[in-house]
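The complex is shown incomplete by one protein chain, all other protein chains being positioned as in the whole.
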Amino acid sequence: MLEYTPDRRPTGGLRLPAHKEASTAQPIARGFVPRTLVLALQQHQGPPTTPVVRRGERVLRGQVVARARALRSAAVHASTSGHVRAIEDRLVPSVHAVHRTRCIVIDADGEDEPLPPGAGSAWPEDPEKQLKSIRDGGIVGLGGGVFPTAEKLGPQTPCKVLIINGVECEPYISCDDMLMREAAAEIVDGALIMRELLAAPECIVAVERDKPQAIEALLEAGRASGDASLRLADIPTIYPTGGERQLVEMLTGEEVPSTHYPSEIGYICQNVGTAFAVHRLVRAGEPLLSRVVTVAGDGIARPQNVETPIGTPIGELIEFCGGYRGDVDRLILGGSMMGYALPNDEMPITKGSNCLIAAARTEVRQDFSERFCIRCGNCGTACPARLLPQELLRAARDNDHALLDEFGLTDCIECGCCDVICPSHIPLTEVFRNAKFAHARYQRQEVFSAETQQRFRRHEERERADVQRGKDLQDQIRHEVETDEPARQQAIEAAIERARQRRSQDTDSE
Amino acid sequence: MRFDVAPGPHTAPIASVPITMRRVLYALAPAALAHVWFFGSGFAINFVVATVTALAAEAAVLRLRRRPTRVPLNDCSAIVTAALLSFAIPPLAPWWIPAFGAFCAIVVAKHLYGGLGRNLFNPAMVGYVVLLISFPAELTQWIPPRMGDLDYQHLAFLAHLSYSLTGALPTDVTVDALTRATPLDLVKEGLRSAQTYSEIRAGSLFGGIAGRGWEWINSFIALGGLYLLYTGTIRWQIPIMLLVGLLFPATLLWLFDPDRFATPGFHLFSGATLLGAFFIATDPVSAAESDRGRLIYGAGIGFLTYCIRTWGGYPDGMAFSVLLMNSAVPLIDRYTRPRIYGRD
Partner (left out) sequence: MLIGTVVLAGLALGLCAVLVLTDRLLPAGRDRVAEQVESLLPRIQCAQCGYPGCRPYAEAIAAGEADINRCPPGGEDTVRRLAEFLGREVVALDTTLGSASMNRVARIDEHNCIGCNRCVPVCPVDAVVGVQQTIHAVIAAHCTGCEICLAHCPVDCIDLIPRDA
């Protein structure tokens, strides 16, 4: 495998303190079996799955508990053995916020009994069936986007480059780094399987320069695989270069148009964790049962990476890491930039949960007082989407939707760079997040209004046409009446004549 | 366990307005000390008067506008304005000169436009230009630098203070005896009266490159500017392009006719060139907002300054150029918007 350095600098972005030393100091902890599982039916972007188990039923590790019925869906499996306690609505973390959704709750029996060997189907030959197998294996994008992997590997668009994303640029998160160090060969294998599926001519593994061990391990694995299409790109450590659009620009120089997904212009990005999961599914027949989760922050006794069964309640995972230490100010799911604070630790780890930060007061933002914008423009310099956040802020606070469009509100990726660098401590990201909702509502309204106006216009035209047609008909009748007057007179006279004759006949016959 | 929630990003901010302003003050300190060394205590008195007036005016306006006073007062922006204004005022100015300048800067240029962040024009330069136009005589009272071989006469601190407050000088001293034209004045006047540049700079006030004393003060200002660049407080676009915009025509014309045009070195180390490049034009509020816009903004100031110095009615033109380019900022901003990622 060839290592190279892309010759482009990322647009905008920030160098942030990494906070990854503590969690990368020891290998991934394995063999953790929780007491309870909370398996949400919708852990992916797409329609929810349908449960196929009943209350009280015993399930085994690897058994499907909810099936993917729609194409853009991904099955859910029991990640340990136990009994189904309930199927009920619960609060579950999803991509951007906590959602209430239906969950299968399982009391684990601690035996962690797997399905009997051979129960899982072998990797099929037919590509169509291979995709179905990935869907049934419950594999989704593990970088946090949880987009169903089968959907991304489908044959819709020709793929130019398959990008394996190991750019874990957000502070605190180190699960991908640790996985690359420990399972580089498996990741490379998974990448090659996906490359085959996509018939991609090229495959680039992108890793940040501050992960020398991961790079070393991947190079080793790449050499061992002997595949010439594989390349490893080392990327400067600048947040948020790991974002799909940013990474595509960095690696290829091409920008993904606002209106498109990267896959639509031929670049498929897959997270290293996803590559690992694909490898497990294809080589060992094991569906997605667990993922590596970084447990970090000053508020945790033993920060580390844990191979966590999907559905583990967060509290149990924290307990496994030695519990809380000191005063925990905030419990953050995800990194410290794009993650969000959880109201409690009873929610489960889902397929998209990559990091859990139990943050002490000293390591998170406390000052929420804001000053006037001094137009320093640092936000614009830091913005990876090349927006002008200070202008957007003004437009958002004025509710000026035309300006919001012009300054590209919908192109904001909510990375938080402008927010962190703002000397006036303006909560830009939060303002934009809220403005996006209001803006979407406004746009829907505008579309509706325009359509309504059209319908009304057509209605009016038709009415006018109806009236016109009525008039025309009247005119026609009058015209006919006028032009045919003599003939009519004749006809009348003829009729009178006939009637007279009839009458005379009648009287004759009497 | 339950937790409080807060909106992301959770990473604490890595910059703040008071820190930025304080860095600007630190960066000005060496040049201020050099100023006091070469030109006596006038600068210190002007600075104190300007600062007190600026803070008082700011507090008063904020009170009138029914705004909280504590946060804006401790962000040091008024002190930075006062400091920049003090560099522009001659040491022998009476006390009401810096006071009136600071008042105009804070009340007119800053708060009448909506306060910090809303002002269209650079407050310190507005204050200075008001003074320059209203009190031209007082603003020419520059004195020769403290240089061993020069015929200089500096007032002691107390004498200076009493002159500043009451206008009274010690019995044997007159204002005319104390003041001397600045190198920029001399060059302007000399060239106008058909002297060649080399004849003018043979005068005793000139050093190797530019005015004696001024060379040092401006070197310290450049040093402060480098500190601001190093700490990321300012970005390179404005200062570099300002210097390019000034020095490029200066070099060209000087090469064309070294007798009638001053050397680029003289322009670099005279007047407000370096102060303007690193401290005045870089005021974020009144500058262009995008990187590309700042290139144009900086170059415009440099070029206009050169034009005013060479063909205009004033010996230096930094303040006018800054204000002119300030008024062009909305236009520049409009035409230098960066192209959004993924859009045409």
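Which chain is which? They are A and B, in the order written, and residues in each are numbered from 1.
Note that a contact is a pair of C-beta atoms (placed from the backbone, for glycine too) under 8 Å apart; a residue touches a chain by one contact, two chains touch by 3 or more.
None of these values were measured; they are calculated from a predicted model.
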Touching partners, among the displayed chains, of the absent chain: A
Which residue among A:Arg55, A:His459, A:Arg478 or A:Arg500 touches the omitted chain? A:His459
Consider the whole complex, including the chain that is not shown, and state which of A:Gln445, A:Gln468, A:Gln489 or A:Gln505 touches that chain. A:Gln445
Touching the missing chain, which residues of chain A? 445, 448-453, 455-456, 458-460, 463
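What we mean here is this: only the chains that are shown with their structure count from here on.
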Report the inter-centroid distance (CA atoms only) between chain A and chain B in whole Å. 52
Interfacial residue positions of chain B with respect to chain A in the complex: 1-17, 19-20, 71-72, 75, 115-118, 235, 284-285, 287, 289-291, 294, 337-343
In the complex, the residues of chain A that touch chain B are 11, 14, 16, 171, 245, 249, 255-260, 315, 324, 328-332, 336-345, 357, 359, 363-369, 371-378, 380-381, 384-388, 390-391, 408, 411, 416, 419-425, 427, 429-430, 433
